[in-house]
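Below is one structure, written out as structure tokens; comments come after it.
The complex appears here minus one protein chain, its other protein chains still in place.
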Amino acid sequence: MASPETPVTPPPVVLAARGLTRQYPGVRALDGVDLTLRAGEIHALLGENGAGKSTLINLLTGAQPRNGGTITVDGVEIDPDGPGGAVRAGIAAVYQEITLLPNLSVAQNLYLGREPTRWGLVHRARMNRDGAALLRRFGLTIDASRPLSDFSTAVQQLIAIARAVDLSAKVLILDEPTASLDTAEVQTLFTLLRTLRDQGLAIVFVTHFLDQVYALTDRITVLRNGRLVGERLTAELPRLELVAMMLGKAPTAESHLGRRPATAAPSGTPLVRAQGLGRRRLVGAFDAELHAGAVLGAAGLLGSGRTETALLLFGVETADQGELIVDGKTVTLRSPRDAIRLGFGFCPEDRKLDGIVAGLSIRENIVLALQAKRGWWRRLPPARQRELADHYIKLLDIRTPDAEKPIQLLSGGNQQKALLARWLATDPRLLILDEPTRGIDVGAHAEIVRLLEDLRDRGMALYVISSEIEEVAAYSDRVLVMRDRAPAGLLEGDTITPAAIVNAIAADHQTKGAA
Amino acid sequence: MSAVIQRLKAARPQLALLALALLVNVFVAPGFLDLRMQDGRLFGGLIDILNRGAPVMLLAVGMAPVIATRGIDLSVGVIMAIAGAVAAAGVNAGLAWPLAILAALATGLVCGLWNGLLVAVFRLQPIVATLILMVAGRGVAQLITEGRILTFTEPHLIAVAGGTLAALPLPVVLALLAAGLTGLLVRATALGLFVEAVGTNPRSSRLAGVHTGLVLGAVYVWSGLMAALAGLIATADIKGADANNAGLWLELDAILAVVIGGTSLYGGRFSIGRSVLGALVLQAMRTAILRAGLPPELNLVLMALVVAAVLTQQSPAFQPLAARLMARLKNKEARV
Partner (left out) sequence: MMGRFVNTRTLPLLATVVVFVLIYAACAAQYPTMLGLRVMGNLLTDNAFLGILAVGMTVVVVAGGIDLSVGAVMGLTTVALARLIEGAGMPPALAFALVLAGGGLFGAGIGAAVHYLKAPAFIVTLTAMFLARGCALLISTDSIPIHNAAYDTLAGAALALPGGGRLTLVAGIMLATFLAGGVLLHGTRFGARVFALGGNAHFAQLMGINTGRTTILVHAFCSLMAALAGIVFSLYTRSGYALTGTGVELDAIAAVVIGGTLLTGGVGGVAGSFIGVLIQGLILTWITFDGTLSSWWTKIAIGTLLFAFIAVQRLILVVSARYGRPGAGPTAPSPSTRPRPSPGAAAPSAP
């Protein structure tokens, strides 16, 4: 663990953002957030999905306009308008998805738009020389004339950082830089970041790996639901408290809110049993048992592998290890269609990209899965389609004047209900839900939870992935805790409490203990 | 009944365009709307437009589902030439006419299957996948006709273009039947829903269990079949297979017809009926220019302008602008 030396005088503030606000129609993605960055400091920016991290970064880099608040760099107020403006002000960002051009050479990437020229032509030799020299200062000794795509993600990452720092050397924002790096690569990156810090750069480090937060950063800002939760010194913030800040729960609260009285963990033959199911580079081997009339909850931070378990169970990705047993028979799922044939349904996390078919009507969205299951030849008669749609609109209280409205006009909660209706229409035995209540207002939120409980009580098997710890604890019969793309524990019966889940998520498996 | 009215309502822009084009026809050629019966067949300006427009109608019927999946089929003109060549070579080689026609249609299916395979299985961009056949196809057609215009005298094959059924020219009957059949195929089954779902959001569709590959492949196969039928009509019309000119540039007419029919080039909702109307608009424009004694070349320029207008109207950049303009107009009205 790096324990930063505490200087006698606090380091000067490089960037101060005050009251940053970003309003989308119907949603306030960022609500009066402050961020203070000091020279020579690595600052972790943490929060779950929808916390507002990406929006905050986009406002700082000028990728999106802000609706309120000020940004000052070195005491001068700036108004970044597009990436160019932010770079001129000294703010540069490097993303997990490397936004360099793989078809260009390393040097071309470093100097795009500002290539050294001679007689009006690009001075290639000098550009390659300068590029190689620049990279050497970042600990990379490579041939800068080779195409970027020749190099690993880790090296490309370092090149992106070199470009960013060379362009503007005050604030460097790193958005999930370690998500696709292995341990050794992460160490290389950390060494570089520490060097840059010591040179006086202010670094924003966004990650979902808590170990890395404690290994690298000096200060932490936590966001939740678009608001600032707090800013703390890393050394003074215990891991458990950090997780609680991110999830919005006091770690000691023993809430059994809405919990069913004393149900034993389900026994007997499970409907679906996953044994050591996994896929290389996706998620490590995990076990899961799904029983009719019971809920298996999955908890874990963003990027913990929680979503990936669902992808394997629904055949979106094909497992390359372990076994999946349904009705006592081993099955291999090669596509979602295989899973649907077995009576599975899946509500994905990203409703907009993976869920709704925007442009089609609510009715068409509701009947889509059932129709796909029946095949193209046996079309549901229009009367039956309307009947189905009206039935679920009423049953789930989807608020719309009629079923023929385009689905994208619905609010998030109602879109989620329509997606639920899509799967309920197929009469599934197992329903997999990834963050069913994310981005949904409070009222609809409670309705969806009630609905899930109702489905469970009517004998459906449910697999619910959620970062709402209290809810997961309330309705789950078992809880699978994921961490670092691998299972980190299974809670059963009375041991399921929000505090226990938070503990399992936060547990430092390197047994070093918080510094 | 209400469904019919709703469909007519949705087709208002296309109907208005068609009415406009027909009106110009009436203006330049009085008596354009006259219909007369002669030897059991209807004659008149309207019939003429239907008859001349039949091949592009067929192509548009095949192209509309392709464009709805965010695809494009550049090879339909070439498939017309190949299918025509196969039919002509068939009857000249002594094949019975039904067999020759079947062979031509089968050729279209095979060409469509090739395109579908490249798009759905090998995941080539549609424009690239169909470009291959577009480049090589005329050579294949010329190979079959051996570079000549392969004339034939088989009366049944000629009747495909010259025949009469139910007082209408056979091409009109064939095109309307094909349009009807396609409409039935996409709307009476779930294919239409799947095509629109895959064209709008392929990821969600796959997760909902739609066999996206099959849907993608099927639309190209159908497009190939429609093109082969159009090729038969074009070949029968001149009583010979012209590998060089049969269907030349007609893929563009078909795309334009579908675009005028209101289908977005970015996929999604499509309508067979409106695409047919789009084809008729193009033909009516062409006829009007001819009847007005204007150079037929003007038609190309006019077509370009119509498409430019449609593209501008469809463009994502234009829509907020239009909305703002509308709002401003409304404000003005409110103030007055």
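Going by the order they are written in, the chains are A and B; count residues from 1 in each one.
Everything that follows uses one rule, which is that a contact is a pair of C-beta atoms (placed from the backbone, for glycine too) under 8 Å apart; a residue touches a chain by one contact, two chains touch by 3 or more.
Here the structure is a predicted model, which is why all the values come from computation and not from measurement.
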Where B:I132, B:L185 or B:I238 are the choices, the one touching the absent chain is B:I132
Sole touch to the unshown chain from A:A16, A:V122 or A:V331: residue A:V122
Residues on chain A facing the left-out chain by the touch rule are 24-27, 54-55, 57-58, 61, 63-64, 83-84, 87, 93, 95-97, 99-104, 108-109, 112-113, 115, 117, 120-122, 124, 146-147, 149-154, 175-176, 180-182, 281-282, 307-308, 311, 316-317, 348-350, 352-354, 408-411
Across the whole complex, the chain not displayed is touched by chain B residues 72, 122-125, 127-128, 131-143, 146-147, 203, 243, 252, 255, 259, 265, 295, 297-305, 307-308, 311-312, 314-318
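Here is the rule we use: only the chains that are shown with their structure count from here on.
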When centres are defined as mean Cα positions, the distance from chain A to chain B in whole Å is 46
Chain A residues touching chain B in their complex are 314, 316, 335-337, 340, 346, 348, 353-360, 364, 367-369, 371-380, 422
In the complex, the residues of chain B that touch chain A are 188-191, 193-194, 196-197, 200-201, 203-211, 215, 268-269
